[in-house]
Structures are given as C-alpha cells and as structure tokens.
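Here the complex is missing one protein chain, while the rest keep their positions.
Chains: A, B, C, D and E, in written order; residue numbering restarts at 1 for each.
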Amino acid sequence: MPQGEGGGRVGFPFVGIPSFLGSAICTDLDSLDADIAVLGAPTDEGSPFMPGSRFGARSIREHSLRFVTDGRGYYDPRARRRFLEREMVEGRIADVGDADVLPTNVVDTFANITALTRGVIERGAMPVALGGDHAITYPVVRAFEGEEPFHVVHFDAHIDYMPFVHGLEFTSYVSVDIDVLDMSLIPGCVSAEPDGMSYAELRDAMLAVAERTRVIGLDLVEVNPLLDVRTGLTSYLAAHIVVESLGRICDQPWWRERR
Amino acid sequence: MPQGEGGGRVGFPFVGIPSFLGSAICTDLDSLDADIAVLGAPTDEGSPFMPGSRFGARSIREHSLRFVTDGRGYYDPRARRRFLEREMVEGRIADVGDADVLPTNVVDTFANITALTRGVIERGAMPVALGGDHAITYPVVRAFEGEEPFHVVHFDAHIDYMPFVHGLEFTSYVSVDIDVLDMSLIPGCVSAEPDGMSYAELRDAMLAVAERTRVIGLDLVEVNPLLDVRTGLTSYLAAHIVVESLGRICDQPWWRERR
Amino acid sequence: MPQGEGGGRVGFPFVGIPSFLGSAICTDLDSLDADIAVLGAPTDEGSPFMPGSRFGARSIREHSLRFVTDGRGYYDPRARRRFLEREMVEGRIADVGDADVLPTNVVDTFANITALTRGVIERGAMPVALGGDHAITYPVVRAFEGEEPFHVVHFDAHIDYMPFVHGLEFTSYVSVDIDVLDMSLIPGCVSAEPDGMSYAELRDAMLAVAERTRVIGLDLVEVNPLLDVRTGLTSYLAAHIVVESLGRICDQPWWRERR
Amino acid sequence: MPQGEGGGRVGFPFVGIPSFLGSAICTDLDSLDADIAVLGAPTDEGSPFMPGSRFGARSIREHSLRFVTDGRGYYDPRARRRFLEREMVEGRIADVGDADVLPTNVVDTFANITALTRGVIERGAMPVALGGDHAITYPVVRAFEGEEPFHVVHFDAHIDYMPFVHGLEFTSYVSVDIDVLDMSLIPGCVSAEPDGMSYAELRDAMLAVAERTRVIGLDLVEVNPLLDVRTGLTSYLAAHIVVESLGRICDQPWWRERR
Amino acid sequence: MPQGEGGGRVGFPFVGIPSFLGSAICTDLDSLDADIAVLGAPTDEGSPFMPGSRFGARSIREHSLRFVTDGRGYYDPRARRRFLEREMVEGRIADVGDADVLPTNVVDTFANITALTRGVIERGAMPVALGGDHAITYPVVRAFEGEEPFHVVHFDAHIDYMPFVHGLEFTSYVSVDIDVLDMSLIPGCVSAEPDGMSYAELRDAMLAVAERTRVIGLDLVEVNPLLDVRTGLTSYLAAHIVVESLGRICDQPWWRERR
Partner (left out) sequence: MPQGEGGGRVGFPFVGIPSFLGSAICTDLDSLDADIAVLGAPTDEGSPFMPGSRFGARSIREHSLRFVTDGRGYYDPRARRRFLEREMVEGRIADVGDADVLPTNVVDTFANITALTRGVIERGAMPVALGGDHAITYPVVRAFEGEEPFHVVHFDAHIDYMPFVHGLEFTSYVSVDIDVLDMSLIPGCVSAEPDGMSYAELRDAMLAVAERTRVIGLDLVEVNPLLDVRTGLTSYLAAHIVVESLGRICDQPWWRERR
C-alpha cells in the first residue's frame, strides 16, 4: 500500500484507471458478486450522421470518477444526504468491462452485448449498459427474455410520445437516450434537438420511475466524446444521470430488502 | 466467458477499460508478479505554461491498445517480426495504476510516486512511469536509491547537450520528455520545439540504449491530451515509443536470462 | 441509376453533395422553375469580432440534409404530420448556389447578392438567403425594390425593440439573426448573448409571422461553422428554423393558391 | 496620434492589447489613481479535475473589449441607457495586471495576490479580481483584513445554501464562481453543473446585491479558456456579468457620493 | 447570369456548393460525358479505432476548390506551368456525387460503390473515388472486372512492402491511403504513423506511376474531417495529391491521344 499516510487515497478524478465510480473491475463473470454491474457496449455502426459514440462508455466511466471523492457514496446537495453509500463502501458495484465489438458484423456484436448482459443478470446483478448508439438497447433488452414481464421506459428525443411514465407498479427497464435533453446541455450528442427536457425534468422523471417501479436495468446511449466540447460536459451529464438514478433506485425499500 | 464463439475476443482498441497494452490491472503491489509494471504519475503542477499533462498517462494507456490486436505481442513491420510476444502471452506485463496525487502538495505527491515506483522495484519488476510533466522524473529516479549505480539517459528538448548516448556498458534509466521530438509530430505537447528529433532518430537512439545498456526503468512525460488534436496523435506517438522500447529491451539476452 | 435495388436512395445525411434539403442545383437562373430558391451569401467582412460566417451557408445546407430521409417532406413530431411534402416531391425547391464574393470589395459583393436575389424574385420564386454575417440583409432586402410595399420582421439580439410581431395583414420579409437565440443554443455564433429566446419562442414567433403575413422572403445569418462545436449544433439549429419556417409558410392557404 | 482622421479610434475588440475594458494599464501601484482596479490572479493549482483557468483573466480581459465601442461606457439594451459612462470617459478604471504566480508554491502565490489586492485597497480603489480557480477568493478576501466588517456574498454551484441574498444593509464582498450558472451557458467551465442559475437570475441577484449593499470588491473565477468553445462564450459571459455588475455598483448613490 | 460585371465569377473557395474542382455535377450517369468522373464513397464502418472518414469525400471536394481560381486549370509553381487546363476549360471533369450508403449493411453499400464506379467506366470516364475508409478500395477495384488486366499500386502505411513502383509498362489502378504520409502532415487521419513518406516522396512516386503506366483509376481514403485540425490540412493535402496526380496523368501522351 504505497499511497499516502494513514492508508486512504485522496482519489482526485484525474487519477487512476477509470472504471465506473472507481468500482472493482471484474471481467470474469463467474466470479461476479455485486448488486449492480456496469457494462459498456461501444458500438456506433447504426449512427445516421456523425459517428463516435463508441467512445461513450469509456468517457462516461472517466467522468463518473468526479462523484467519488472518498469512496463513501456521493453527496446530493439538493437532498442534503448521501446516496450509494452502502453500495460503494461494501463494494456492491462492479464494472464488467465492455462487450466485444466486431465492426461491420452487427449480428455477432449484438450477440456479445446480449451475452454479457445476460451473464450479469444470471449472477443476480442489475445491468447498467453504457453505449454506444441507440441501437444497443435492443440487444440489452432481449437479454431479459425469460425473466418476468417488464415495461421499457424510453427517454428519447425522436419518439413521438411522452417520455414521462406514471402509475406503474411493475418492473421496468429504463433506457435513456441522452438526446432527450435539450441540445444546449449536450454539445457532444449528434442527435441533440432543441426544445428538449431540462436536466431537472429528466432527473425528476427518472426518480419517479425509480420510486414507482422496480427498475431491473438501465442503459444510456448517444454520448459522443470525440465531438464533445473539451470539458466533456455531455459525458459528465450522462454520468450524472446514471449516478443519480442508481442512488435513488438503491434507496427504495424493495432494493434494500433484496439485499 | 460471454464473448464470441470459440472464446477469443477480437479486441479493437475502442473496446475495454484501458490499461497499458490491455494488461492485467494490479493495484495491490503485494500480489504483483510481473517483469514490467506500468504506473501513472498524473501530476502537472510544475507546468510553466499550459497545464493538462496530468491526463497523459490515461491517454497513453488508451492509445497503447492500438498495438494489441490479438494479445500476442505487436508486429514491427520494419523488423518483420513480433516483439513482446512472450511478455504478453504469459502476462508478464502489469498495470499498477496511478500514484495518488494531492494538488498543491508536491512533497506528498512525489512521495507517493516514489513509493509506488519503489514497490514495483522491490517486487522485481521494471517500472515504466507515464507522466504527468517533466518533474516526475525526480521522484521516479530516487526510488532507485540503494540499488546498484546507474546512468540516467535523458531525452529532452530543453537541455543543452546531446541526447544520444553510446558505448555504455552499465545499467541506465531512461527518461523521455516527448518534447524531444519535432513540434510537427507532437501537437499536444505544450513544450514542443522546432528542429526536434524525428521519430526515427528517437527510436534509433532508444534502441541503441536498449542494446548497449541494461535498462532498469523508463519514464515518458509531457503528453497533454486536453490540448492534443482530436485524433490523439501525441498520445499515440508516446505509446509507440514506449511499446517499441519495451519490445527491444525484452529482446536483449540479459533480459531473457533474467527471467 | 446505379444505386440500390428498386431504385430509391436511402439518403443518409452524410451522403451526397450538400444542396439545401438535397434539392436540385440550378445555377442558371434563366432555367429556374421553383417556388422556393435558396441562395448563399457567404461574406463576413463586416464581422466586428471573430470572422468565419462566410462558411455558414455551406454548413446549413449540409445540416439541412438531416431533414430529408425519404424525399417526401419532413415530419414534425409536435404537429404529428408532414410538411413540405408537395414541395419536395414535386421539386418545387431549388438551390441556386452562392452569390459571388469579392473580398475587400463590399460594393460589388453586395451588388452580386442583390442581383442573385432579384433574379430569383423575377423567376417567381421566394428567395431564402443564407449568410454570411448580418450585413447581407441589406442587399437582399433592396432586391425587392419595385415590388409591392412590405414589412421587414427582424429577429436579432442586438436591436432594442421586441422581436415579436402580431396583427400583420401584409407581406413581410423575414430576417433572422441566429443570435436572437440564447447563447446556450448557439456555440458557433460569435454574437450570441445571454437571455436570448428559446428555440420554442423563436419558432412560435416565426410560425405566427407565417400565419399572419404573406412571407415573401427569408434570410438567416451569423452562423460560424469554423468556430462551432464539432457536432455543428448551430448549423443544425439554423437549418431547423429555416426548414420549419418554410414548412409553415407553404402550409398557408395563400401559398397553396399561389401555386 | 497616427490613427484615422479626426482623431478617435474605432476600437473593434480584435484590435489592441487587451486590458480590462481597454482601460489604462498601471502596474506601478504607487501611481494608481482610479475608482476601480482590475487585477488577475492566474493560478489553477487547486483544480480538482481539468486545469487551465490560469488563462481566465487574460481571456476575460479580451472579451471585455466587446463592451467598449466608443469609450463612453456600455449601453444596456434592457435598461435603455448607458452605464459606466463617467468611469470610462474620465479614466476611473485601471488594470493593474496580474499577481505573480509561483507554480507549486501556493503560499507565496497567495501572498502575492493578497499584496496586490491590498495595494489596490490602500490606493482607494475597489478591487475586481479575475481568476484563476476558486481558491483565489481566500487571498483576495484576507486583503480586506483591518477594514470595516463586511459580508462575503458567494455565488457557487457547489455550496449547499441559497445563493440569493436579500435585506442586507452592510458592505459586502461579492465572489462569483462562474459555475453557478447552468452548464449549458458555460462550456469552458470544468466545474459546470446542470440545474444552475440562468444568466438573468445571476444578473438580478447581482443587481440586488449592488443596490442593497455597499459592494467593496468583486471576484470571478473558474473560466477555462483552454477548454472553452472556440467562440469563447464562457469568457464573454464572465466579462458580461463583471461589466454589468460594475455598471450597477457605480450607479448607486453611495458610489457617486464617494467620488 | 447575375454575378459581377463582364460575366466571370471570381470563385473564391468559400463560395459555392462544393463539387470536385467546381466541376459540373452529374448524378444521372446516362448523361455523363467526361474524361474524369469523381465519386464519393462515404463509408467508415470498417474503421478499427476512431470513425468519421465518411465525411472525407465531402471535405476533399471543399478543399479542391482552392485549386480553382479562374477555371483554367491549376498552376504548379514547381513546374512553372499549368495542368488540367484543357480538362477544366472544356468541362471534361464531372462530379457524379456519392454512392449511397446503408449503415450496418456492408454488402449493399459495397454493391452501390461498385455499381457507381462501373457506371463511370462504362461511360468512358476514369473514376476517381474519394473515401471513406480503406475498405472502399475493394468495391472500387472489382468494378474493373472484365476490363483488361491491370496492376493495383497501393500506397499505405500498414502494408509490409515498399510503396514505390517502377518499370511498369501496363495499366494500373492507383490506391492512396493518406496514412502513407508522415503523421506530422495528416492530423486528421486516425491511422497516421511516424516515419511516413514526405509529401514530395508521395508526389514523386505518384508522378512516376503516372508517367510509366496507363492509370485507369484512382482512389484516396482515410481522411477524417471530423477530427482534423480546424484549418482542414488533411483534406487539403488529400485534394492536393489528387489534383496533382490528375494533372500529370492528363499530361501523358497516351491520355491526349485517348481524347
């Protein structure tokens, strides 16, 4: 243990190999023992305009480190309390790396994404998939086939119905296309649109889903770090919504009972 | 093992959490068992102009993945053969992560760099330190105190003597400031200068050092990914010289005997 | 017809030489037969700070392709219907290229802009002028001299009166300086200001003008692609407002009667 | 006087060596005779993620020139009148340059900032300090030790209490971290957050402070031009809030009496 | 003819819809009547690292306009004479637009590229294909099946044999991966390598091929404008080598006889 006096690392976010929230990296699923498992799906072959979201998962991981200063969860200044404290202190979050990608071979790439997601589910962890482009939602969702029926809650700028969901009492899968946010917030998202949601609107909708349904999975897509502004605002915002969503999911009674 | 048929991952460089050359991450030095150990020293507080080289180690790791397509070493088209094959196949390279950094506290940051380097040496591995700015050479070199005497071979644009070294028969430590290269090659190096070395000149000098001395350590500094061009050429070139240097070091008779 | 089976091109926006909405290019005005004619005025010599809006027309054309996936108008998810369907299917939109520009010679450059606009008007088409900087409005507007009297509706962040116009029953000319939008939306507009209009406010104002007046021309200025973020958000938003405005103009009873 | 006919310079903001608002540069404090003195504190060593705000003061100065077209104050289109007219016409604003910075030596750097601020106070001018990162507030504030008691009004995204202040009847020091604004407005601020204040909210809060307290100093921090978008929106917005705040401070009865 | 007095356009390269060398756009191959036909193949699905070369053809066309100031060929300052004068004056160069691309469907995309290239050949023109990534060479080359046997001369950084070719007396196809140039010259090429060719070396090799063989086609790949430096140096250099190659090809006796 070479670092510092008294043991603890300070952990500034520019230090270290970036796994999601600085969690342990576990690429051998047979040994996975976690409540939440983050996986990357770094493919953007379906991009209809500018590509590059294949680098999204890597960059979201990097910006997720900004929420980990002492390894004891993250502090929410609005709620004035910590979230994810137990999960981070007890190491209940794991990063299982990326599904392997075979350029020009969508079938096998998607099979890899499904297999990795399925492996996570079978080990009893909730999968959190980071894209990649919006196409990855399909191979992630089909990994849940055979599980109990569930709803897919989809946040996306390009679908012609309301993103907000209420009154659910069932399990859901939540899929977030970062382009649901207003284009002013996501300069590194090629499919950004005007008149999008504010961050507060997306957060509140996510929290409502977390409180009213049993969330069994989460994905977030369409972050393009190659084209983002230099400060990485889009990746940071993506990490922000994932971390905040996980915090609220893990704060539900059913989650605490599940442990 | 969820990926692909027949087991092997394809391993494109945009896939996966980026450790150096995709090697195993070992942050617990007590369990380190490797011939080469890569460590990051992500500090740039001594930067006299534009800062940002604190992100150099992370970016060099990412670009190092471009040399690993099948996990069996890298192929050198000039020499028409593979290098580092044994090291990569047998897992003799490890990535031990970054020394912890305490902004504004240079003394403790440097102590952490020295301690991490020292830990690597004591476990019998050759340390490869990725900066960070040029100041990190000092805490890395002092980690060798108490070892047998050695030469420091320094490649830097800003020192008033010849970088090339010949006729050595001793052990050395090799320190490369990427700014020794011509400024046309390193748009992401703030201290770049005109009339620098070509890549071929640096490579040949490095290979000469590898062949004529027992290299016991290596560092590379002054890569600033925040300001580099979008394709990351400076990080790629830094990875290139480190990988090529390691390939030649591990190809020496004394290295093979050491194993 | 070399493309695909069954004839039709798929038409992703990264494919093809970018004319506005992929319309036919007609640089010989004598043969112009269209209801709407788009022209570029690529000059930025009056820029009081950072130049580069001379590339605005070219980039807006490129981003306009994002609204043309099947050549049958564009779909408005808010209104849940298509617009510009007849205009695009029947080829009633033409791109007449750019007015020629003579750097340092404003008088002749402006004469060229006026002549090209005038030519469009004389062929019975509505001119849509893409800048260039805000100075081009003058040579565009004067091309209407001799026509029936009209109002100029000017959206601009830097004029000290309300941009919204109501109760008009006359013809207008509509001029949009993209800097009327809030600076968070237009990172590639040098004259952006805080406290600007939201996109919804600009769109609603534009639609109100389209519904209450006979719009006889349109210009849009101050998009600077050289300095925009890499995803081209400012150009996209500019294309968005032009396309949406044209859709509503062509949806008015007087327009349909005119045909 | 080589410029133009009739004497006056036109003064476009891309012309000239950029002092704040084009004011006279006075680096010898013994000769300082001004009501407002702008100073830079170009240090970013405390930055917990991406550095570069050391270039903030220089860039804010550059963008401040956009408010000076004729040297007779700036025109506020909302209030429909000029502000800072007397200050600019009579040369009551000075730029005293930057405090000297010693990288890795925070103690002496902070001593320099305090000394420069103190020197300004002792010459009877109100200091306006441009950062640099948020840490510079401390050495600026301590320069007021020994003066009458005052409040520090702190606008910052990362402090867990309301930024708005009301009912004050005392003197204050006002400190603005640009990250208090919504992240959509400040692409060049690394610590930007979602759900921040709009510019109008910050401006109104600033104006309220200016009207209800005797403002005796001002600082603005966390602008990072190295990573900003190419149009420099973050620097421009920072200059905007400083200029608008100064305009309102100098418009108060107590300020006019002080002269 | 609305432009200027005396008729001629000045034709600065920021003016106009960018076809290659400003040549006539002919998307209906049945009416193609040209000696040289430029086509785009905007696909980058095979990219093993950072994507974006799908925008290469569009950007190379834009930069090709820098060689056309008066429409009378381009002037070579080294040779002190004009090239391509007859071709440009008589309109013997055409731009046939892009092959249609179907993301994730490589088979049909390649079929489209082959069909468009084949159509050009059948109309008697020499195809010049602009990528896109290096994979497009295959569908372009197979379009020549059934023609007389030919050599493929391949310039590429990643193939293990000498790029220079001499003593040929046959027809060839020339394929240029821009990454054959030294990485210092091509910041917008992701596959750039150190120790590449200088521009002079590539040009001389190209000219030797042009002089010693009957060149029947040309492609150029791997230009990534999304990631290039803001001045577009990589696209400019790509346009440079294509224009200069065409100039020398059209200067050969066999070419002049062919007309």
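We take it that contacts are C-beta pairs under 8 Å (C-beta built on N, C-alpha and C of every residue); 3 or more make two chains touch, one makes a residue touch a chain.
Since the model is a prediction, treat every value here as computed from it, not as a measurement.
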Neighbouring shown chains of the undisplayed chain, as defined at the top: B, C, D, E
Omitted-chain contact residue, chosen from C:47, C:114 or C:234: C:47
Of D:73, D:119, D:217 or D:247, the residue in touch with the unshown chain: D:119
Hidden partner interface residues of chain E, rising order: 12-14, 66, 77, 80, 182, 184-185, 187, 198-200, 203, 229-231, 233, 236-237, 240
In chain D, positions touching the absent partner: 1-5, 9-12, 14-19, 25, 28-29, 40, 42, 54-55, 58, 61-62, 95, 97-103, 108, 112, 115-116, 118-119, 226, 230
Absent chain, residues of chain C that touch it: 44-48, 50-52, 54-55, 103-104, 106, 226-227
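Following the convention adopted for this analysis, only the chains that are shown with their structure count from here on.
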Common touching chains of chain E and chain B: A
Comparison of C-E and B-D by number of C-beta pairs in contact, larger one: C-E
Maximum centroid distance from chain A, chain identifier (CA atoms): E
Separation of mean Cα positions, chain D and chain B [Å, integer]: 43
In chain B, residues with contacts to at least two other chains: 12, 14, 54-55, 103, 226, 230
Touch-based graph of the chains, sorted into line, ring, star, complete or other: other
